[in-house]
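Got a structure for you, questions after.
One protein chain is absent from this view; the other protein chains keep their places.
Letters A and B name the chains as they come in the text, with residue numbers starting at 1 for each one.
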Amino acid sequence: MSDPTIRTAERIDLLAAETSEGAQELQFRRDTASGQLGREVGAVLRVDGRALDPHSVDFDRRDDETMIINMGPSHPSTHGVLRLMLELDGEFVLRTKPIIGYLHTGMEKTGEELSYVQGATNVTRMDYLSPVINELCYSMAVEKLLDIEVPDRAVWIRMLMSELNRISSHLVWMATNGMDLGASSMMIYGLREREMILAFFEKTAGLRMNLNYVRPGGVAADLPDGWQDDALVICDTILARTYEYDDLLTGQPIFRNRMVGVAPMTAEEALALSVTGPLLRSTGVPWDLRRSMPYLAYDEVEFDVIVGTYGDNFDRYAIRLNEIRESIRIVRQCIDMMPGGDYRSQDPKVTPPPRARIGESMEALIHHFKLFTEGFHVPAGEVYSAVESPRGELGCYIVADGGPKPYRLHVRGPSFVNLQAVSLLMRGGSMSDTITVISTIDPIMGEVDR
Amino acid sequence: MAPPGVVVSEGLAADLCCFPSREQYFALIESFRDDAFEMCVDVCAVDYLDYPDRWLPEGVVATRFEVVTNLLSLSKKLRVRVRVQAGDDRPEVASLFTLYPGTEAMEREAFDLLGVLFTDHPDLTRILMPEDWEGHPLRKDYGVGKVPVQFKEAPGPR
Partner (left out) sequence: MALEDLQHNFLTGRIEDLARWARRASVWPASFGLACCAIEMMATGGADFDLSRFGMEVFRNSPRQADLMIVAGRVSQKMAPVLRQVYDQMMEPKWVISMGVCASTGGLFNNYAIVQGVDQIVPVDVYAPGCPPSPETLMHAILTLHEQIRTGEIMKRRATDEPTHLDQTPESWTPEVPVAVRVGTPK
């Protein structure tokens, strides 16, 4: 075969070259600079010291003693399209490097093309396990720029939906984590309970995932009739089932052996790596934006911030399980305290006229048309808003130039940052621990790559 | 809080904004780190090619690229945003890797998508785009890459 672009059995090197990512991959030690090597073995600079901790880095390995293997991007337990390259000494992991970007969607670029009204459609597809919270973060940023007040009922609806979403996200995490560890029944249970919440979402917003429900100015629709009963059934059932999970997993010896004491992290390491969410809380830092920097009406509801001690896999599991219970507490309070009133701001700048008026008033029709074709203009400025997503601090940075579209939309995805802890957590662990480590970091690749 | 010579202004929603020069940038972040800002939450870059007349406080010269760093103090429950003008043709600022190791991936992302260079970054390679990609897609002079949608065999009027 003369044409070099055609892959044949003889040109097997082309096959490898096609999926190679060159310098992004894990290189031999002799080709790696010391700073990068330190990163790959999981050395984390201490907050108080400038140099690498020499005891945590084993520089004096030779390349012919170790083996570099590839894991992913199509691997059953990498939770999507994460690709890891590991340097192994027998069964033990020496260096790890995550290679990401296999789901890079260009959402930040697309976000600059869409108006503020349409923007929620875009961001909801980033972290596909917690779409409501993504929309919430984006909407809060836009509302800060517009300087508008959201009515009370909308605030509480947002809180109710966020917490339900947090429950469903943690349930999927429990399910996939169970599957990774071979507890396949947990997989079925987790997805079964999640269907109850998705049914509630479908009733409220019309879609199961990617709701586009929270929008700048309020929410898209009011809660359906009888929502209290549905929500109460969800609370009661799932709370009872969390105790079944306890029976199934928490005390089970095989599960405990793979989780307790595996891949610990200290608070200093977590802070230095900018890790947030359950990973940070598992190290004993009580940092939850809902409590520490309250948004919505989280300062009016009662809940506990769950904190771990050792920062190991089991702490991360226990935190997520108990956060389901805390979220159920918040949902119950939302049911009791839900105020009446409008579900979206009545500011005509951001809110279209009601459907009934469009039929009788020409101005209302024009207003509606303008709002959904051109969108509303947002005053120039730049703003950063942050909310607590199930994975940590979700931030949205918007630069507005006074037009109907964001000039720059940047999203700080918690999984993207948390994924940096992977080298630290895997170091010295055995090959089978990599599965539990990836699982308990809980990276959502849509958010990592955006 | 900020050392003398750094322009400070109130951003939206009472976020504190600092506008250091490129030379002051690293020292400013270091002083913030020593001042109980334990976490660097976010590093991102903005390309102001189409929006050069943006508002900036007195004494700050606008350049095309700007690097925005968000710091968070857990003990004070305070956020501060540092906006540094990174330059026009060859944007370059100091890497914060030695102060906050967690900025490694964020700086790589800013390099990959906007082409901002970070001095002394341990591994400044592409992170999201394929290795052989040309250009930096989030720059304003880089097209969206839209493929026109055509409906070739659309059904006729019913």
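One rule holds for everything that comes next: a residue touches a chain if its C-beta (ideal position, glycine included) is under 8 Å from a C-beta of that chain, and two chains touch if they have at least 3 such contacts.
Quick caveat: nothing in here was measured; it's all calculated off a predicted structure.
From the options A:81, A:140, A:154 or A:249, the residue with contact to the unseen chain in the full assembly is A:81. Set against the missing chain, the residues B:39, B:67, B:93 or B:129 yield one that touches it, B:129. Among the residues A:35, A:101 or A:178, only A:101 touches the chain that is left out of the figure. Within the complete assembly, residues 1, 3, 5-9, 14-15, 18-19, 21, 73-76, 80-81, 101-107, 109-110, 113, 121-122, 125, 128-129, 172, 175-176, 187-189, 191-192, 194-195, 198, 208-210, 445-446, 449 of subunit A touch the chain that is not shown. Those residues of subunit B that touch the chain absent from the view are 128-130, 132-135, 137, 142-147, 149.
Simple rule for what comes next: only the chains that are shown with their structure count from here on.
Centre-to-centre spacing of subunit A and subunit B amounts to 21 Å, using the average Cα coordinate of each chain. Subunit A makes touch with subunit B in their complex at residues 20-24, 33, 35-36, 38-39, 44-45, 47, 50, 100-101, 104, 106, 108-110, 113, 144-145, 271-276, 285, 287, 292-293, 380-386, 393, 395, 397, 399, 401, 407-408, 410, 412, 416-417, 419-420, 449-450. For subunit B in complex with subunit A, the residues that touch the partner chain are 11-13, 15, 33, 38-42, 44, 46-47, 50-51, 54-55, 68, 70, 74, 77, 79, 81, 97-98, 100-106, 109, 113, 122-123, 125-132, 137-138, 144-145.
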